[in-house]
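What you see is the complex with one protein chain gone and the rest in place.
So that you can tell them apart, the chains are marked A, B and C in the order they are listed, and the count of residues begins at 1 in each.
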Amino acid sequence: MSPDSTPTDAEAACFEAGIKFGTLYHQFAGTPVSLESAPSLATAIGESIENQPHCTTVTVDVREDELAAALEAGPADYTELTGRFLEVEIVVDYEGCEVVTRMAMEDGYPLMRLEEVHGRE
Amino acid sequence: MSPDSTPTDAEAACFEAGIKFGTLYHQFAGTPVSLESAPSLATAIGESIENQPHCTTVTVDVREDELAAALEAGPADYTELTGRFLEVEIVVDYEGCEVVTRMAMEDGYPLMRLEEVHGRE
Amino acid sequence: MSPDSTPTDAEAACFEAGIKFGTLYHQFAGTPVSLESAPSLATAIGESIENQPHCTTVTVDVREDELAAALEAGPADYTELTGRFLEVEIVVDYEGCEVVTRMAMEDGYPLMRLEEVHGRE
Partner (left out) sequence: MSPDSTPTDAEAACFEAGIKFGTLYHQFAGTPVSLESAPSLATAIGESIENQPHCTTVTVDVREDELAAALEAGPADYTELTGRFLEVEIVVDYEGCEVVTRMAMEDGYPLMRLEEVHGRE
């Protein structure tokens, strides 16, 4: 580990992973989404975030049961995309350090979590 | 035409069309985009906006030549989506009034234009 | 009124007003907001949208009671901005036609409404 305040490669990898999650959520939250349009939105989210530097894979699943339940409860056949409708895994590789991150529901809120860090020196 | 300040159906149709354009632009501007991911983004944009009420069709074309030129000029193989990379047509139908709107470049800026209004009483 | 499909000034004014509403909602929905930060966000939203062409005034009120209730029900002291926390009035003037629009809650959903059109020829 770095003896001073200089970031390690593993720390930089975690910073990069966080950027991807913040980007994903705040770029796409609020997008009009229905059961029909959810698959194309999930594909576009994944492919757009994978453009960002050091991003290995972005896996986006729309929780269709949750979306269907929300649409049944509301007056329209579409709603706004928000965290409760998403399951996301992002893997980042920075200088040989691989970081695995996930967004999962916890206590009714979407929580972005740093799960694994591999390849520290 | 309405004799007072009450909106006509044609005016309401134009308001609805404007909402779709403002939504489209400000939801998706800033999205990371490359030549590879542009098609999935264009599909997702169109399908998401078509969810909105009274929206008949949304046609989104990415101007690939313009995008390729921007990527050649910059240091990365992706950039942020902005109006110069898009051509969009949105058709709205509200109570029998059909409105055709387009976003086109004019003097180097993306301009949203109300082009045709059909079916006024 | 225009005898053909060419838009009238009043229709163009309504289109412009719609753009402002779509912009406002989809630019700022999802912003982290608390009771403390709500006033600065409301100010910034109003001033940013007033930059757009033909926009006379944008009045943004945060529904603080609604926001306080949502925060009490949740685990955090902030939440994401969404339509239920906002009351907005936008006035547009295009070539002498003044259009008044509002976002109000209706059946639990934020509805953007074209309310008045003045100055038709």
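Heads up, the rule we're going with is that contacts are C-beta pairs under 8 Å (C-beta built on N, C-alpha and C of every residue); 3 or more make two chains touch, one makes a residue touch a chain.
What you see is a predicted model; the values in this text were computed from it and never measured.
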From A:P7, A:G74 or A:G96, residue that would touch the chain that is not displayed: A:P7
Which of A:G22, A:G74 or A:G96 contacts the chain that the document leaves out: A:G22
Contacts of chain A with the absent chain, listed as residue ranges: 1-2, 5-8, 10-12, 14-27, 99, 101, 112, 114-118, 120
Residue ranges of chain B at the interface with the undisplayed chain: 25-26, 29-30, 74-76, 80, 82, 107-109
Contact footprint on chain C, counting only the chain that is left out: 23, 27-28, 30-34, 36-37, 40-41, 43-45, 47-53, 76-78
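Basically, only the chains that are shown with their structure count from here on.
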Distance between chain centroids, defined by C-alpha means - chain B, chain C (Å): 19
Euclidean distance of C-alpha centroids - chain A vs chain C, Å: 29
Where chain C touches two or more other chains, by residue: 25-26
